[in-house]
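Taking it in order: structure first as structure tokens, then the write-up.
Only one protein chain is missing from this complex, and each of the others stays in its spot.
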Amino acid sequence: MDYLLTEQQVMMRDLARRIAVEKIKPVAPHYDETEEFAWPIMKILADSDLFGVYLPEQYGGLGGGIMDMCLVTEELSRACGGIALGYAGTGLGTIPILLYGSDEQKKKYLPDIAKGKRLAAFCITEAGAGSDAGSIKTTARKDGDSYILNGTKQWITNAGEAEIYTVIALTDKAKGARGASAFIVEKGTKGMDFGKKEKKMGIRASATREVIFNECRVPAANLISREGMGFIVAMKTLDTSRPGVAAQAVGIAQGALDHALEYARTRVQFGQPISSFQAVQHILADMGTQVEAARALAYATARMVDSGAKSVSKESAMAKLFASEVAMKVTTDAVQIFGGYGYMREYPVEKYMRDAKITQLYEGTSQIQRNVIAANMIKESLKK
Amino acid sequence: MWRYNMADSIAIFLDKCTGCTLCVKACPFGAIRMANKKAVIDMAVCTLCGACVEACKFGAIELKSSSGPKKDLSKYRDVWVFCEQKKGVVQSISFELLGEGKKLAAKLGVKLCAVILGGGLEGKAEELSARGADKIYMVDHPALKSYQDDPYTEILVRLVEEYSPEILLCGATTIGRSLISRVAVKTNAGLTADCTGLDIDEKERLLLQTRPAFGGNIMATIITPNHRPQMATVRHKVMKEAAVDGSNRAELIKKTYPGEVFNSRTRLLDVVEEIEDTVNLAEADIVVSGGRGLGGPENFAVIKELAKTLNAAVGASRSAVDSDWIPYSHQVGQTGKTVCPKLYIACGISGQIQHLIGMQSSDIIVAINKDPDAPIFKIATYGIVGDAMEIVPALTKEFKRILKK
Partner (left out) sequence: MHIIVCIKQVPNTTDVKIDPATNTLIRDGVESVINPFDAYAIEEAVRLKERLGGKVTVLTMGPPQAENALKEALSLGCDDAVLVSDRKFAGSDTWATSYTLSMAVKKIGAFDIILCGKQASDGDTAQVGPGISAHLNIPQVTYVKEIKEISAEKATVARMTEEGHDIVETPLPCLLTVVKEINTPRLPSLKGKMRAKAAKPPVWTAEDIAADPAALGLEGSPTRVVKIFTPAPRKGGEILSGDTADLAKELAELLKDVAIQHG
């Protein structure tokens, strides 16, 4: 489907696709197996200027928006959802600075991110605070012209590899959710450590670790916006980045679909390619339709975010919810189409199915997305 | 108007043109399109190669022969062969060129002359004599021991200008190609590279040079009508070596030149040989090649085993190399090496055109592939539909028995 992309967006998408096909696809199975972080790919992405597509030109970016980031994320995810997270996760970690950072903070951090010189990570989740993000326990105690952070963040994407971390911590425990603040913490700061790399079902090339703060002193200049804004920063960040997760899910689904289609055309059983059987055709048709619908919803939402719409929570949640459910269904169907071969690790689709699952879980589980959607719908109907 | 002159050189007879588009399809450069059902040639792209003239069934395209007075070329005589030597050893390509040169000289009724440059060339005159040379031009000087562009170019240009050969053949080797291109420019001669066929148009006393283009998809015949010498390079192992005839006596002409002729702007600092413990792919008489159909890098072991038994070189398709199963130096095909062995055994190779281009002139081609529709079977002398992993070891066993290894 033609999404009426600008010439620059087409260029961006084509370059991302070329990198995905020529550079990521050949090595994806290797990184899935070894669970190493794909630094060589990050370098290629950096050299290609893709890290800055959504960042303002004055900070070295290309002046695009979330739509552009989605286009790139989708293409990269089509080759490997895990490797793509080095890129997409950096986006998530950067958005708090982009939306709420001061000019000094933007000048200090955004240019290196745009160049791909430094990766970023977003830290909110804790062992006791997943869906219930409000019950985080990490604290930030004011001490002179710094804040001292204490606590442990869990399951942070890019942790250990990224150099720039945007962290949500409580500056005023008494105020609960309203007492949280957002900070920028650089890797190497004394008192900041990383836990072991988690062993995951999928997106194995993505580095997931605990981030441990132990009397970690952070300059007050690194506070994003004001004290107490932490949750607003977090929620707005997630609303803005959710189309990106949707794009990742769409990419994973499309990648699996591509493999399934090719297999169906070439696999001969009962004297015919299985793509000539209606049962298989119907599965493929549903896969194709769902992926396109998910893509259309993701792009529409991304464009809505870029247009500066005041409230995008409901739509963002819809896009992420729908795309992630589609990704899970489509990748499962892809394995089905491959039959026995789909179950074998020598064939690419079981990886897509393992990778897809995370999209239903992180950045808000599907259940939380539904909460958000319903709450917004009810609120809107009350207004009428 | 009945005739549309695209330029001074090519014209389309509009009354004859039926708009059948055969010429459009024939043009290797995409220079022809249809406008109002008549052919139109884009002169910015047209190379005047004449493929459309051949293709047109209605004689609607006319290619003008080049205008201008024909030069008097009668003073140019004899067929020359540049004989390449390395470390004092005359390379076998030289014998192949002498063999071909002899035939050309006979058709023209002229002499076959060998040209050799080097340092310490005692005995080489006899060797070249025995291969059929009527005359030998030799320049023996220490500065010429190893090939350097400047002195070799300068000397060859001087020889050509002094003795006016009508034809000069040279090997399409790394040395030959560097050297002869410069000589051709400096003597304003025509040069055709990598000829697979040479012949004489006796009426016009022209060398007909045939070579592949577009990666071997088409062949072109080229002439040098108005410039001399007519120069051509030929690849190793395309022509047959001249027979050895110890009784032949060639006239030896030794040339000397003033010192500055031997100067070189570039300096050779070192010569590094990379020792291959395997048979050189480009030179081998038998090549055993593996492709994607083998299934994995470890399976190349059966290929190597068969190659060892046959004293053959190991080749590979691009897919196998891209998958990192075997280094690029073994790649056969359009972007790899072109080979022309007596026997080429392709195992698990489907036969995409890019691969075929690199080996289709092999004498005997054997294809082993699980897929009965693999394109390689269309050009194979012998084909086996089956699993290379089973057939190849069995074949190796048989050859070991036959060759008593």
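First chain written, first letter: the chains are A and B, and each begins at residue 1.
Following the convention adopted for this analysis, a residue touches a chain if its C-beta (ideal position, glycine included) is under 8 Å from a C-beta of that chain, and two chains touch if they have at least 3 such contacts.
The shown structure was predicted, so the numbers you read here are calculated from the model rather than taken from an experiment.
Engineer: One chain isn't shown here. Among B:Leu191, B:Val238, B:Val302 or B:Val332, which residue touches it?
Structural biologist: B:Leu191
Engineer: Touching the absent chain in the whole complex: find that residue among B:Ile286, B:Val302 or B:Val339.
Structural biologist: Considering all chains, including the one not shown, the answer is B:Ile286.
Engineer: From the list B:Met34, B:Ala143 or B:Ile384, pick the residue that touches the absent chain.
Structural biologist: B:Ile384
Engineer: Which residue, B:Lys37, B:Lys240, B:Lys370 or B:Lys397, contacts the hidden chain when the whole complex is considered?
Structural biologist: With B:Lys37, B:Lys240, B:Lys370 or B:Lys397 as choices, the missing chain is touched by B:Lys397.
Engineer: Specify the residue from the set B:Ser94, B:Ser129, B:Thr309 or B:Ser350 that touches the hidden chain.
Structural biologist: Checking the options B:Ser94, B:Ser129, B:Thr309 or B:Ser350, the one contacting the hidden chain is B:Thr309.
Engineer: Would you write out the residues of subunit A that touch the absent chain, in ascending order?
Structural biologist: That gives, for subunit A, the contact residues 7-8, 11-12, 15, 18-19, 22-23, 44, 47-50, 53, 62.
Engineer: Can you list, in ascending order, the subunit B residues touching the missing chain?
Structural biologist: Its contact residues with the unshown chain are 7, 9, 22, 25-30, 42-51, 54-55, 66, 68, 86, 146, 149-150, 153, 173-175, 177-178, 181-182, 184-186, 188-194, 208-209, 212-227, 265-274, 282, 285-286, 309-312, 334-335, 342-343, 353-354, 360, 363-366, 377-386, 390-391, 394-395, 397-399, 401-403.
Heads up, the rule we're going with is that only the chains that are shown with their structure count from here on.
Engineer: Centroid of subunit A to centroid of subunit B, CA atoms only: how many Å?
Structural biologist: 55
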